[in-house]
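Before I ask anything, let me first share the structure, which is written out below as structure tokens.
With one protein chain held back, the other chains of the complex are shown just where they sit.
What follows is chain A.
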Amino acid sequence: MSEGALLDAAMVQTIALTLKLAMITTIVLLLVGTPLAWWLARSRGLWKEVVAAVVALPIVLPPTVLGFYLLIAMGPNSPLTTILGRKLSFTFEGLVIGSVIYSLPFVVNPIRNAFEAMGDRPMEVAATLRSGPLDAFFTVALPLALPGIFTGAILGFAHTIGEFGVVLMIGGGIPGVTKVLSVTIFDYVETLQWGKAHILAGGMLGMSFVVILAMMLIERRLNGARR
């Protein structure tokens, strides 16, 4: 580490990898989570409660439990590996899948709440105005649920950056591939590099605060425009 520089190359690499993982995970989460949240909000069947419970599992499960099962599912002897022809454990793709599953409830719940708060009326109105279900979803439901979708995206992003147990279990700590911030900080602490740990930990603390504050302010604006 060159004298006076705040971050060395390894730190920059781990920050970049973490941001890349968080961004890709957030995009996948929105693409998967929004239709799922819609279905959970609109369906009246008993099935949806079962699905909702499965989606919510990561909230209560220790990350190591989830990571353990994911490691097995993505490992060399799993059916998934046979189908794909390659294993996903200790790869970036595997990390994305693990992060999506781990952060899913944090994205689905706010979006589902937003869809539920909207009620049936806006979709009924749209239907009486010649708007088909898909058109109404994109032109009425999504814009109305925007604050919830925004909250979900921020929570998913921040939660992915902060995860530790799952990524350690399924990704290990391969620099540039799976070694994300939280794992790096753990390494620094284990090897008694307290200064470096301080820089990364402090940076994350500051960034998390800014993200959450920004989220609250933007949400207030989005809601304010409606009332």
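Keep in mind that, in the parts below, contacts are C-beta pairs under 8 Å (C-beta built on N, C-alpha and C of every residue); 3 or more make two chains touch, one makes a residue touch a chain; residues count from 1.
As a working rule, contacts and distances are computed from a predicted model.
A single chain of the complex does not appear, and UniProt lists its protein name as "Molybdate transport system ATP-binding protein", one of "HEAT repeat domain-containing protein", "Molybdate transport system ATP-binding protein", "Aspartyl/glutamyl-tRNA(Asn/Gln) amidotransferase subunit C" or "Glycosyltransferase family 2 protein".
Checked against the hidden chain, the listed residues A:P35, A:P62 or A:P143 yield one contact partner: A:P143. Residue A:G132 is the one among A:G45, A:P76 or A:G132 that touches the chain not shown. Not every partner is drawn; the one left out touches chain A at residues 121-122, 124-133, 135-136, 140, 143-144, 146, 226-227.
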